[in-house]
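What you see is the complex with one protein chain gone and the rest in place.
Coming up: chain A.
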Amino acid sequence: MIPEEMRSALARKAASAESPREQAIDVMFELQDHYGYMTDEAMEEAAGILGMTTLELEELATFYDHIYRSPVGRYVIHVCDSAVCWMEGYQRIIDYLCQRLKLTVGGTSPDGLFTLLPVCCIGYCDRAPAMMINRNVYGRLTREKIDRILDRLIEHSQFHEME
């Protein structure tokens, strides 16, 4: 169950649109943040708020790259595998991430912190190779830069656990 406060905020959001289902993605994004991914329960909550059937919502959820219908880590790493990043060595980036995080493409690291997914061009072609982690974009990737980024995220997540 989501907190009542969140439900009414989402309902207000849906009501403010031309039609509630216009807000389908925003509502799913918020529930996804809350549950970690779009669980079956989250799907039902969202469908209820949007006045859609869960099947109609499923049609959308399974279509979009950034809606997850199965569990993902706290940080989802989307590595661009389109033409320019391909040319500039995205394979090296993927290999390094797999080795360092002990995962495979599509998988989650043993500590449950990171999930690695390929993604189409993220508009950082002039700074290839590029990746995105939870909607933050990073370009001109090298091993050192990846290490810095990951170390910071790991540190950050530990800090949160202590709180």
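The working rule: a residue touches a chain if its C-beta (ideal position, glycine included) is under 8 Å from a C-beta of that chain, and two chains touch if they have at least 3 such contacts; residues count from 1.
Heads up, the rule we're going with is that contacts and distances are computed from a predicted model.
S.K.: One chain is missing here; what is its name in UniProt, given the choices "NADH dehydrogenase (Quinone)", "Methyl-accepting chemotaxis protein", "Probable sugar-binding periplasmic protein" or "Ion-translocating oxidoreductase complex subunit A"?
M.R.: Result for the unshown chain: "NADH dehydrogenase (Quinone)".
S.K.: For the chain that's not shown, point to the residue among A:Thr39, A:Thr54 or A:Ser82 touching it.
M.R.: Within the whole complex, the residue contacting the unshown chain is A:Ser82.
S.K.: Looking at the full complex, which residue from A:Leu10, A:Leu50, A:Ile77 or A:Leu116 touches the chain that isn't shown here?
M.R.: A:Leu50
S.K.: For chain A, which residues lie in contact with the unshown chain of the complex?
M.R.: The missing chain touches chain A at positions 18-26, 28-29, 50, 52, 59-60, 63-67, 78, 81-84, 86-88, 119-128, 132, 135, 137.
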